[in-house]
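For this depiction, one protein chain was excluded, whereas all remaining protein chains were kept in their positions.
Naming follows writing order (A and B), and every chain is counted from residue 1.
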Amino acid sequence: MSPAATRARAPGHQPTLAPERAGTGLRAHRPLPWVPTVCSGLAGLGFGAVMASSITSETWSAFRAAGGVAIFLGSATGMAGTYLALLMVLLVSRVPIIERALGQDGLLRWHRRLAPWPIWLIVAHVVLLSVGYAQSAHRAIWPELGTVVGTFPWMIEATAAFALMALLATISIRAIRRRIGRERWWALHLGMYLALALAFAHILVIGPSFVNHPLARSLWIALWLATAGLVIVYRFGLPLVRSLRYGLQVAEVRPEAPGVVSVICRGRHLDRLRVSGGQFFEWRFLAPGMWWQAHPFTLSARPKPPFLRLTVKALGDFSSSLAGLRPGTKVLIEGPYGAFTSHARRRRKALLIAGGIGVTSIRALLEDLPESTEPVVVLRASSSKDLALAPEVAELAQRRKGRVHELVGSRSAVKLERLPELVPDFRKRDLYIAGPTEFVDHVTNMFTRLGVPADALHFEAYALP
Amino acid sequence: MALAADVVRAEPVMGTVVSFHVFAGRCRRDKTEAAVDEACRELHRLEAIFSTWVADSPMSRLRAGRIGLDQLPPEIPAVLDLCRRAKDLSGGWFDPWAMPGGVDPTGLVKGWAVEQAIGILREAGVGAALANGGGDIALFGHPPDAPNWRVGVRHPWRSNAFACVLEVSSAIATSGPYERGLHLIDPHDGSRAQRSASATVIGPSLALADALATAVAVGAREALRVISGLEGYGAYWIGPDGSEEATSGFNRALHRAG
Partner (left out) sequence: MPPSKLNRAGVAAVSSVAGFAFVLLAHTAGHRTPTAPGQSMSGPAAATAPPSQGQASPGPAATTTTPATGAPAAGGLASAVGQNEQYGYGVLSVKVTVSGRRIVDVSVATLQTAEQYSQSLAQQVIPMLRHEVLSAQTTQVYAVSGATYTSEAYLYSAQSALDKLHV
């Protein structure tokens, strides 16, 4: 076990990809602060309207009749569940102004947090309507269900959609998902698009909110068409256009530290790529066995035309196989994404804390920080060999009249609790924290307990596969 | 709106309600009432013979193989003969022998029974009568104020509306999956038929019209083509998508509403 070491590193190394002066190249547009509020408002308005439409389409006599309560609740839960599913699709539609305002991890967090709701609401929808129709017809549930599915329009498609949704929900249970593997699960879970498309017609044709309400019907169609359009444009169209435009190819793969490699890509027109330090792309390397999956990796430096660099730690099969990439391999990108940028600053000065491979985003972010931020950078690694990119970080910090602390050693040897002592003015700084989820949570909680407000805490966590 | 008649009666029987609209004509009022009573008694008697729901009805015993041919009431061979005719006439689309659980003439019996009931009224000398057994209708004569009995064909998806209105002279039956679910079985493969939203047949005999309507509901356009060759019968079919087709015999009966 190496002892804990805290020392300032002197510049002197000369990295191949020399750090740029701050202010060169195009940075991503500044996020608009009102976007999350307006989007929350719009989402709320829509939810209220959808719920009200379930009520206005109900009649008192139908409600009072046998099965009426279950049928009403069944329709309402169906509408609520479908609307929340729409919001889930919007959350991952990659619309740039929302992306920039909330960051992709923020959006994904909401996407995940929301996920159980539409599933359970739609399960309730199916159960309640089966019970309701059986009660109203004075029949057993199974034969009534057969009649409903067999004779109501578009119900066979809707049933298939429900079966697919239930299947995908089942494989999303954590234990099962882990067994399937992240990439395979992710590819499968896109089947939800198919489920939503299959279920669409029965909602319009027999949904009480839409029958005899041409206006509601038109609005609903417009809403879904717009959502589908956003997904097609921003998830598929724009990335393809960008990938073709920049024409990226692998130029070199270089080891940085044990298990850490940098992949340097060469491309065209990179001077026109708008990206901020700390942002990431979804990378797809067109090599055998790899082309079918895209992975999020942060740029470890601002683009230096004609080069673009990412630095990756071998954590899973995919990131391990990056070391074997051949020069000339074509690369498709989707992005840039992420709100972990200098735009998030609320104070003059900044404190940057990197745990392990989190150094990549801190390194790139540092490039965007002006001298006035007097940056203090803290790098945490279990041994000095594992300090990837440390020389570059040191040089960038030094040019900005900042300083670097390296906390090296085992978990028992390094007391993260001493971190605030290293930066006594941390309350006057924006805190940027990047690293594995556990590290980020630990550091964020520590500073929150020390009274750092939420708007000064910016973090980027890498989930382990 | 239903029109008035001299005697109106609704008799719950055979799992549905058979209603009578009777104009006495030259027949005496009490004789007319007595004839309707007798028609209702006949319906209950036939139900007791043919019910497949009652375990010890002759029909159930026949299906279970627990009755000798010599013990059969004469109505059963008569109905089975009719079933054979209906099977031939429908090109096999109506086939009581292809039902799960043994021969089941249910698709014809209700119409046949209503036809027997209306026969009793005719023999009693009643002026005009209509008997409606859950939508299978047999009738004769005509109401005093109109040249024909007018009958609506239920709209398959709107129970408050008609798909069309007909001037019927003898019998009309409609079959479809609505309201009772998928109760029609394809004799060729035993599957639940879903090829029709509604099938209507008009003709001289309600027993046959009932069976042929079932055949068209199951066999859709193919069965319709078979029926179009039958003298005296007309058929009207609505597909699950709302498309429709009718034979020339049916079009002649359409009520040209003003």
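Convention: contacts are C-beta pairs under 8 Å (C-beta built on N, C-alpha and C of every residue); 3 or more make two chains touch, one makes a residue touch a chain.
What you see is a predicted model; the values in this text were computed from it and never measured.
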- The one of B:Ala35, B:Ile67 or B:Leu130 in touch with the missing chain is B:Leu130
- Message: Using the touch definition from the top, which of B:Leu82, B:Ala163, B:Leu208 or B:Ile227 touches the missing chain?
- Response: B:Ala163
- Answer key for A:Thr77, A:Gln104, A:Gln135 or A:Ser172 versus the chain not shown reads A:Gln135
- In the whole complex, what residues of chain B lie against the chain that is missing from view? 1-10, 12, 15-17, 19, 21, 130, 132, 134-137, 143, 149-166, 172-176, 178-181, 198, 200, 236, 238, 241-244, 246, 251, 254-255, 257
- Item | Interface with the unshown chain - residue positions in chain A | 33-34, 36-37, 40-53, 55-59, 61-62, 64-68, 75, 133, 135-139, 144, 147, 152-153, 205-208, 210-212, 346, 454-455
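As a convention for this text, only the chains that are shown with their structure count from here on.
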- Distance from chain B to chain A - Cα centre to Cα centre, in angstrom: 64
